[in-house]
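For reference, the structure discussed in these notes is given below.
A single protein chain has been removed from this complex, and every other one stays in its place.
Moving on, here comes chain A:
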Amino acid sequence: MWVSAKSSISNISLLSFRSHQNPFLSLPHISLPHSHSQSSQKTQVYCGIRELRERIDTIKNTQKITEAMKLVSAARIRRAQEAVINGRPFSEALVEMLYNINEQLQVEDIDVPLTNVRPVKKVAIVVITGDRGLCGGFNNLIIKKAETRMAELKNLGLDFTVISVGKKGNSYFRRRDDALVDRFIEGGTFPTTKDAQAIADDVFSLFVTEEVDKVELVYAKFVSLIKSDPVIHTLLPLSPRGVVSDVNGKCVDAMEDEFFRLTTKEGKLVVERDSVRTKREALSPLLQFEQDPVQILDAMMPLYLNSQILRALQESLASELAARMNAMSNASDNAVELKKTLSMAYNRARQAKITGELLEIVAGAEALRQLD
C-alpha cells in the first residue's frame, strides 16, 4: 500500500509543503496524470481555496440573476408580440379606409397637409431606443444607425434635428451636444397610445409648421427572436409610393417603404390585405362624406400617424426584449461554465490539501515509529 504510493509521494509532498508555507500560491494546474481537461490549459486559476469558494458563490448568485432576467424577458416578449397583433385590426381597417378615401378624392383637388412633398431642407429623425441596459448590442446598434444617417444627411448638405425616445438614447444624445428638439423619457414599461400621441403631436406640429420637411423613424424592426434589424422608416410626408426625393435624389434608405406598411410578417399580411380590399370594393362608390373630405382626412391622418408610431414603439420593445433574452441566456451559460471550471479547481485544491495533511501525519507517524 505504501510502496505503491511512494512513487507519487515526492510530488505530492512537495505540493503540500509549498501549500503549507504559502497558502495563496497556485496548486492544481501542475500536470496531474489524468488532467486532460481543457480547462486546466485555458484558464489558469490563481487563487487560494477560500477565494475560490467566494468566487464560486458570487458566480452562482450572478447566474441566478441572469437566469431570472432571461425568463422575465421571455415572458414579456410574448406580451409585446400580442400587443402588436392586437393592433393589427386597427391598422388594417385604417389603411383600407384611407385607400378608399384617397381613391375618391383623387378626382377632386384636395390639399392634404401631411402629404405635401416639399423639397427637403431639414429632416427630423426620431430615434427609438430602450430604457435599460443589459440587452447586448441593441441600443448601440440603433444609435449607430442614427449616427450614420446623420452623417449621410450632413454629406448631402441637409440640416437635421433629433427627437430621442428612450433613456439610453437620451443619455447618449445629451452627451453629444447636438441640436435636439425634444427628449422623451419613455413612459412606463409598455408603449401606450398616450406615448405615441405625445410623439405624434410633436412630429405633426414640426411638419405642419414647415420647420422640417421630412420625418424619419429609426427603430429596431423585430425579425425573429434571435434577429432584429435597425431600420429607417419615413413617417412624413405620406406619399403614395413611398419615394421621397430631396433636392438631389432618393432620400429614403433602401427598404420596403411602402405607403402602408403593416406588420412584421409582410408576406402573410399582404395577401390578407388584398383579399380584404376586394371584399369591400363594392362599398366605395356609395360612400358619402358626412363632413368635408378635408375634415375627414384631417381626422384620419393623426390616427394613422399614431398607429405607425405606436407600432414602431412596440416593435422596438419586442426587439429589445429579444436582445436582452439572448444576452442573459449567454451570460447564464458563461456563468455555468465558469462555475464548473472554478469548482474543479476548488476540488483539486481541496483534495490536494487533504492529501498533503494526511501524508504529513503519516510521515510524522513513520518518523516517530522509526525512532522507537
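The rule we apply is simple: a contact is a pair of C-beta atoms (placed from the backbone, for glycine too) under 8 Å apart; a residue touches a chain by one contact, two chains touch by 3 or more; residues count from 1.
Simple rule for what comes next: contacts and distances are computed from a predicted model.
For the chain of the complex excluded from view, the name given in UniProt is "ATP synthase epsilon chain, chloroplastic" [choices: "ATP synthase epsilon chain, chloroplastic", "Glucosidase II subunit alpha", "ALA-interacting subunit" or "GH18481"]. Note on the undisplayed chain: of the listed residues A:Asp57, A:Asp159 or A:Asp201, the one touching it is A:Asp201.
Of the options A:Val203, A:Leu217 or A:Leu310, the residue whose C-beta touches the omitted chain is A:Leu310.
In the complete assembly, the contact with the undisplayed chain comes from A:Ile101, out of A:Ile101, A:Val203 or A:Ala318. Contact between chain A and the unshown chain involves residues 83, 86-87, 89-91, 93-94, 97, 101, 192-194, 196-197, 201, 205, 283, 286-291, 295-296, 298-300, 302-303, 306-307, 310-311.
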